[in-house]
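Complex shown without one protein chain; remaining protein chains in place.
Chain IDs A, B and C follow the sequence of writing; residue 1 opens each chain.
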Amino acid sequence: MTKTPKKIVLAYSGGLDTSIMLKWLQTEYGAEVVTFTADLGQGGEVEEARHKAELLGIKPENIFIEDLREEFVRDFVFPMFRANALYEGQYLLGTSIARPLISKWQVDIAEKVGADAVCHGATGKGNDQVRFELGYYALKPDIKVIAPWRDWEFASRTDLLAFAEANQIPIAKDKRGEAPFSIDANLLHSSSEGRVLEDPDVDAPDYVFQRTVSPEDAPDTPTVIKIGFEAGDPVSIDGETMSPATLLAKLNELGGSNGIGRLDLVENRQVGMKSRGIYETPGGTVLLAARRGIESITLDAGAMHLKDELMPRYAKLVYDGFWFAPEREMLQAAIDASQSAVTGEVTIKLYKGNATVIGRKSPYSLYDEDLVTFEEGESDYDQKDAEGFIKLRALRLRTLAQQRAKLKG
Amino acid sequence: MTKTPKKIVLAYSGGLDTSIMLKWLQTEYGAEVVTFTADLGQGGEVEEARHKAELLGIKPENIFIEDLREEFVRDFVFPMFRANALYEGQYLLGTSIARPLISKWQVDIAEKVGADAVCHGATGKGNDQVRFELGYYALKPDIKVIAPWRDWEFASRTDLLAFAEANQIPIAKDKRGEAPFSIDANLLHSSSEGRVLEDPDVDAPDYVFQRTVSPEDAPDTPTVIKIGFEAGDPVSIDGETMSPATLLAKLNELGGSNGIGRLDLVENRQVGMKSRGIYETPGGTVLLAARRGIESITLDAGAMHLKDELMPRYAKLVYDGFWFAPEREMLQAAIDASQSAVTGEVTIKLYKGNATVIGRKSPYSLYDEDLVTFEEGESDYDQKDAEGFIKLRALRLRTLAQQRAKLKG
Amino acid sequence: MTKTPKKIVLAYSGGLDTSIMLKWLQTEYGAEVVTFTADLGQGGEVEEARHKAELLGIKPENIFIEDLREEFVRDFVFPMFRANALYEGQYLLGTSIARPLISKWQVDIAEKVGADAVCHGATGKGNDQVRFELGYYALKPDIKVIAPWRDWEFASRTDLLAFAEANQIPIAKDKRGEAPFSIDANLLHSSSEGRVLEDPDVDAPDYVFQRTVSPEDAPDTPTVIKIGFEAGDPVSIDGETMSPATLLAKLNELGGSNGIGRLDLVENRQVGMKSRGIYETPGGTVLLAARRGIESITLDAGAMHLKDELMPRYAKLVYDGFWFAPEREMLQAAIDASQSAVTGEVTIKLYKGNATVIGRKSPYSLYDEDLVTFEEGESDYDQKDAEGFIKLRALRLRTLAQQRAKLKG
Partner (left out) sequence: MTKTPKKIVLAYSGGLDTSIMLKWLQTEYGAEVVTFTADLGQGGEVEEARHKAELLGIKPENIFIEDLREEFVRDFVFPMFRANALYEGQYLLGTSIARPLISKWQVDIAEKVGADAVCHGATGKGNDQVRFELGYYALKPDIKVIAPWRDWEFASRTDLLAFAEANQIPIAKDKRGEAPFSIDANLLHSSSEGRVLEDPDVDAPDYVFQRTVSPEDAPDTPTVIKIGFEAGDPVSIDGETMSPATLLAKLNELGGSNGIGRLDLVENRQVGMKSRGIYETPGGTVLLAARRGIESITLDAGAMHLKDELMPRYAKLVYDGFWFAPEREMLQAAIDASQSAVTGEVTIKLYKGNATVIGRKSPYSLYDEDLVTFEEGESDYDQKDAEGFIKLRALRLRTLAQQRAKLKG
């Protein structure tokens, strides 16, 4: 039999749903609730969550509000981008990458305050429940996990609102009805899904988009920027050095205003069904293009091809919530081992949805013509070598051709 | 010791360089030359090659001119696209995929006319020599291969032109000087490289582009089209059924006029150095987006993820010229085994460089809501199942967490 | 709410546990029970199951007994062996490969008799429940699945026996106590696990082994046999053509009597924990060695290396019960596409635990010296070619060396 939790760290946004959860945890378990609210760049003022938590009776020492934007970008977003990760060939994993960070903080706070349970607000049909919970279990294996959407008895929105009213939880007017779609946001991206977006054969309405203008509405003249890299990570825009979060915010602004980073995707959730999402990742889209650009002149072919082959698996691990699993860490070690010379500057043109690399240079360029000549008059490339190269590569195919002729009879 | 070739099948474009080769083969080996000219959709009139070959003394029965556009798209381009192949994350392999077809025809003609050698016009520093020759050897292992650029003694363009003049080979005025860049073209793409494009930090001049307008010059209003698929391959545009080559040509027109499909890439050649190319693949870029769209609703997650993991290797095999190698055929068999339900229609918006999927539907959609309910009132998804799913996936991580705690001491 | 099943196809061994299940299904659901008993070469007389089922009140038309040995080996074991599949580097997947066949037959019988549910006897902690149920769901998505070990209320063996007695189920004397370990067997292998085998630091007692003598007890003189292959599958022993099941049975006898095929393994179950098993796969061990032998002279390097890279994933899919999943079928298509020339004869020495290939020949050998010479005096291998081959392969490393020198400063 499972023991009743006594102290629960709740991932608390300050919104209606997690406020209801807060109350429900108190009433369902009689437990002490600790709220944790993180600023991951989702927009809005996280300090409002403090006020709401207090209103709902949470003791000041049980309210944790953290600005995690730099940690998020430095320790999660940038390492993931080193892999050039795309899930199912297209998705930049904006939601996936934020979950392990929240899990880690909830667990850390649980350790600090002596809580025996954690609680998240993800539903029972999606990926996020998995991501949160794999994070919790990996970091604190004896933790009790509460997922109210899977557990509580509320059968409808009406039930939820009734519970809210019965418990004096303030309900904003626009929360009375069901939202036309649901949103997740952080510094890397915003995603929209559900309801008006459910038919994959119907274009997304324009009001869905949160942080990008449409290509059609973007400026008629291109914006050209230079992104500087050091050892695989971006460090500057147009020569100005920036912190990770500042840099990504700036790229979001530049990309979003140029109509860059929209994605309308039907994807495979790990819980077994397909879903359709609208993603906006303006800064990330620019960053991926720029990273490909700087890697194209600084990464050796063998390293690049291995990275490309490992990438889909890495992306799937992140998508599936295995950030803290050893196989993700092993792949990260391989990827990071390739990045020491990924340094230099990429010129990108931003124009109406396009992020186009138009220049790249590096002090460690492998393209540099000086590199491929070793001393005066003696290049390391002799066209005659190509014949031997081809002959030996062809040898097995020539032998095989004789086998095939025999097989045919 | 290698025997002197007696009859040589030359891949002949009708241009200056391969005309010089034609003569050189005659004078160097005293061999009978058979010319093979293929229409792969490169543009221009292939029949002109007949006239030129005759002028250079080739007997009519030794002149082969073939329209291979349908074979090219049906048997090479479309199978490759089933893999969603991108070399180094970006390149659609437009040059690579044409070479094995030419090799195959040269070998077939050699068998027919009793030739003992084949000859191609690729240089000794590039990928194409490898692709041609691996094709030759795989299909006719005892063939003699001649690669004049690696073998002849001409040290400069002046030498070449002198040889041309001495042998009455007509030289067009604009061929006297060195071209500012070199071009390869076929129905899938055109590529430009060399000289004015050599500095990877300098943007490509606009006159380099052959078949696309710039996004800036593209129309201000989007074009929306529907592409129909059957079993993995495109079969119609806006409801009109088309042959493979006709369809690709139409997509080129639609994409090219909307500024779609330009790529400025520094890539790793298989012969060991990096090179910079400007690629234009308007139709292919639209097609890749559309294929991703139709696969997103018709491919099972397991199939899609396996395809994504195999793709980089498949792309590298095509790039490296291993089209006729068993490992490419094995991967193709795996990929093709996934495509039977990739049928339906994708709606794409073309606008200033962007090819955006905005709708997809299929009679075999795995997204269809009817599919995920099995009978009245009983869905196959129970949110409670998610808890068990997560618990068991987390189990090894929880055990591992205890190991890690022990390791830390 | 789930509907109560009306007619259930039970995988019935005739043993005590599945007899209890039979009764329990009747009493718990009031359902009609259909028994299915398969001869997969596990040993024992399957017809006894008919008698027992009748005793327990099953109608004759509801008793299905099938000899599936040939289908098992031909359609499941041999295709898997084409992959040279080893789970975690060592396990020949003897239990895993039998489950989908049983699932398939249960589903087919369910369709035939109009049953709405299937039931298996696997426990809730192991892999087999997953393998059975993935098979059921893949083949008949609306089937109701019953797994009594997960569902019933019996808390102990005493409870089970009490239920058996109360329901007039005969209990053999040696079934009163708990067995010292549990066994699974079929024509490919037998496995033992649990209880006396639980401490992975304690050697398995000799009485655990079912079908192999120990190497110490095996004959002091070797047995040398020849195994013939056609297109990847074994077809004869010492020149005598045999059906798949007959051949595997013969290899079991030969291997088992020579102490071959024992494995003591701690493996990772897919449900998240490690377990220790003792496997005996005498014929399979000989077959794997022989297959490696025949492939070594008939498979091209590219095909072999791709197979080797795909193998671990293939093995994991089979282990995890994804036999009917598209990704397993895709990999199978790739593997099968490589096998057409895997024909010939391998000589193997069997001696005290060792199965050693000492000879191999094939009409399609790629090793044959005649193959590597194309015509008189002209080999296709010129040692001078090696220099060019190496130079071009080294080129990127030479360039990289200069990058690394710069990085060091």
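Keep in mind that, in the parts below, contacts are C-beta pairs under 8 Å (C-beta built on N, C-alpha and C of every residue); 3 or more make two chains touch, one makes a residue touch a chain.
Bear in mind that the values here come from a model prediction, so they are computed numbers and not experimental data.
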Where C:S13, C:N62 or C:Q129 are the choices, the one touching the absent chain is C:Q129
Touch with the missing chain holds, among A:D67, A:D217 or A:E329, for A:E329
By the document's definition of touch, the residue of C:R82, C:H189 or C:R262 touching the omitted chain is C:R262
The one of C:L161, C:I183 or C:A386 in touch with the missing chain is C:A386
Chain A positions in touch with the non-displayed chain are 1-3, 141-142, 268, 271-273, 300, 302-303, 305-307, 313, 322, 325-327, 329-331, 333-338, 374-375, 377-378, 380, 392-396, 399
Chain C positions in touch with the non-displayed chain are 84, 88-90, 123-125, 129-130, 133-134, 137-141, 147, 149-150, 198, 200-204, 215-216, 222, 262, 264-268, 271-274, 276, 292-293, 296-297, 300-301, 304-305, 308-309, 311-313, 316, 324-326, 347, 351-354, 356-361, 365-367, 369, 372, 381, 383-384, 386-387, 389-390, 393-394, 397-402
On chain B, the omitted chain is touched by residues 298, 300-302, 340-341, 363-364, 366, 371-372, 374, 380-382, 384-389, 391-393, 395-400, 402-404, 406-407
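Note that in this section only the chains that are shown with their structure count from here on.
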Whole-Å distance, C-alpha centre of chain B to that of chain C, is 41
Taking each chain's mean CA coordinate, chain A and chain B are separated, in whole Å, by 32
Chain B touches at least 2 other chains through residues 141-142, 268, 271-273, 300, 305, 313, 325-326, 393-394, 399
